[in-house]
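What you see is the complex with one protein chain gone and the rest in place.
Showing chain A:
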């Protein structure tokens, strides 16, 4: 799933009008959408897996949330590694590696965390 990320954005420089001297890159919309969906899917998987881990370990309160953000950073490092540390050839926004869908992932993380915590510790 992550291999598809190698479709880079087709940055064809097209001069718009003769008034603008700089070249503006053109983005292939299919590639952009594909890249975002890859981020979303891997974010969901990370949230689920770390939620299960956190529930099994019995983390409570603030430790659980810190755990989630640690994994967000680990995920960001993995993404950067996969992009060959050239984030700008794949995404426009530089901070996207950390902030993409952080709240959506948080909801999924809390769900799995509560679920596994309940299964393991409450019952």
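In this text, a contact is a pair of C-beta atoms (placed from the backbone, for glycine too) under 8 Å apart; a residue touches a chain by one contact, two chains touch by 3 or more; residues count from 1.
Everything below uses one rule, namely that contacts and distances are computed from a predicted model.
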Exercise. What name does the UniProt record list for the absent chain among "Exosome complex exonuclease RRP46 homolog", "Nitrogen permease regulator 2-domain-containing protein", "ER membrane protein complex subunit 3" or "Autophagy-related protein 13"?
Worked result: "ER membrane protein complex subunit 3"
Exercise. Quick one: which of A:59, A:76 or A:96 touches the chain that's been left out?
Worked result: A:59
Seminar exercise, completed: Note that chain A touches the chain not displayed via residues 14, 16-19, 37, 40-41, 43-45, 47-48, 54-55, 58-62, 64-65, 101, 104-105, 107-108, 110-115, 117-119, 121-123
